[in-house]
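The following block contains the structure, expressed as structure tokens.
Removed: one protein chain of the complex. Kept in place: all other protein chains.
Coming up: subunit A.
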Amino acid sequence: MPLVPSVEPMQIDAEDGNENMGEFRTPQAQDPLAGGGGGGGAPQPPLAMVENPTLDLETYVQGYSGLARLSRLMFVAQHCPCLRLEALKLALQYVMSTYNTQMYAQIHRKLVEAHNALSGPGSDSGPNANLPDLAAGSSALEKIPPLDQVWMDQKAKKAALKLEKLDTDLKNYKSNSIKESIRRGHDDLGDHFLDCGDLSHALKCYSRARDYCTSGRHVIQMCLNVIKVSIYLRNWSHVISYVNKAMSTPEFSEGTMKGVDSASIATRLHCAYGLAELANAKYKSAAKHFLNANLDYCDIPDMMSAQNVGTYGGLCALATFDRSELQRQVISSSSFKLFLELDPQLREIIFNFYESKYGKCLKLLEECKPNLMLDIYLAFHVSTLYTMIRNRGLVQYFSPFLCADLKLMASCFNTTLLDLEDELMTLILDGQIQARIDSHNKALYAQDVDQRNATFEKAIEMGQMYERRAQLLVFRSALLKNNVIVKTNSRSSNNEQGDPVVN
């Protein structure tokens, strides 16, 4: 692979107008290299480019199917210059098996741009060469299959045909008024839209099926579909509400469904919930949900791979669980252990953390970072999670001590004395460590908070606040009783007259 030049004037998504592709645009608010325009109003901060991932793309994407695979590949392409071409090629290959023609066009365009930017002008035939060949995305860099208009038209036609057929079928069912077939018709229509990449219509169809659900199973099925589409749309509140709805369906909660089904549905629901919580930055709750997943029934390639479950769950748990919880629910948990096997690095990290080998743990975390930054859901939370893990490490390190030497501590955590002092200051002010820094002797002394004094001080403060508020209230009731309102009327005296400043 040729070396990537450090500056690439790459315009991403400058002119794409298809709102269905919104979910691939929105995560990146800005390409820091090109001063590109923002995506669809996403509140997330811009992500930096990832330089050294150690990711094997082909195996990485094997765990996903459908839109999940495509979105992940696009994310990687957007954020990793060195893997860009490969990712786009894989995406191109895959998208041909779906009806998603717009996606195809978009991927192709990006591929061409990337290729041109990479290998300079003139080294390749133009994108619209007249060769209608569907060359498979080979690993040879020099040849990009041209935009296959024929395929696109074909697929579009097929899609339209299928849509028509499904529509007429649905109409027939509706005229026959058989609930079950109407429901299935809606589902099929939704599936088709999903395949075409039209997410909003898919969501609509799936939601319409709700009225025709006759049994708990159907309700759950419908919920699962909606959840899937909502995840693609990143509509997390939807996800959460539908997960709750599914979980409260009587059949499911009573476990009267067949064993395998109920377990796999449970896993799916938990993973979806965990993902939504992760996206909302509620890490502890996310960790709890991921820990509820069961590896044997973890078959959700359209959301995330089993390894992802392990990574997300492990990382969130490490950042938010305290020692006993970590021990009980992660390290010695039989079900989650299987997940951790899938991600040995994370397992190492967790074990090191538990054994208080913070230096090693943090170093390993840094090594993992590039790969994690390429994960579509985790990328925005990586730095927060890392800070949380680091802080937790500091707190845990100091907890058994009455007095700790700052120099040792700094070397243990790979920082300088000054930086460590600053970090500790923040932690102390936050209240996570009860200690004082002795800057003269460079030591950290544990502080015993005198509860009695603290209580008195708080009580006095509370009393003052109460007095003040109560007086405000009494006076306010007098105001209201006398109908005192600042208003304008014809009398100039109530009008805002000039500055009453007398001095």
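What we mean here is this: a residue touches a chain if its C-beta (ideal position, glycine included) is under 8 Å from a C-beta of that chain, and two chains touch if they have at least 3 such contacts; residues count from 1.
Methods note: contacts and distances are computed from a predicted model.
J.: Looking at UniProt, which of "TATA box binding protein", "Proteasome subunit beta", "RCC1-like domain-containing protein" or "COP9 signalosome complex subunit 3" names the chain that isn't shown?
T.: Choosing among "TATA box binding protein", "Proteasome subunit beta", "RCC1-like domain-containing protein" or "COP9 signalosome complex subunit 3", the correct UniProt name is "COP9 signalosome complex subunit 3".
J.: Name, in rising order, the residues on subunit A that touch the hidden chain in the full complex.
T.: Spelled out for subunit A, the touching residues are 424-425, 428-429, 436-441, 445, 450, 452-453, 456-457, 459-460, 463-464, 466-468, 470-488, 491, 493-494, 496-503.
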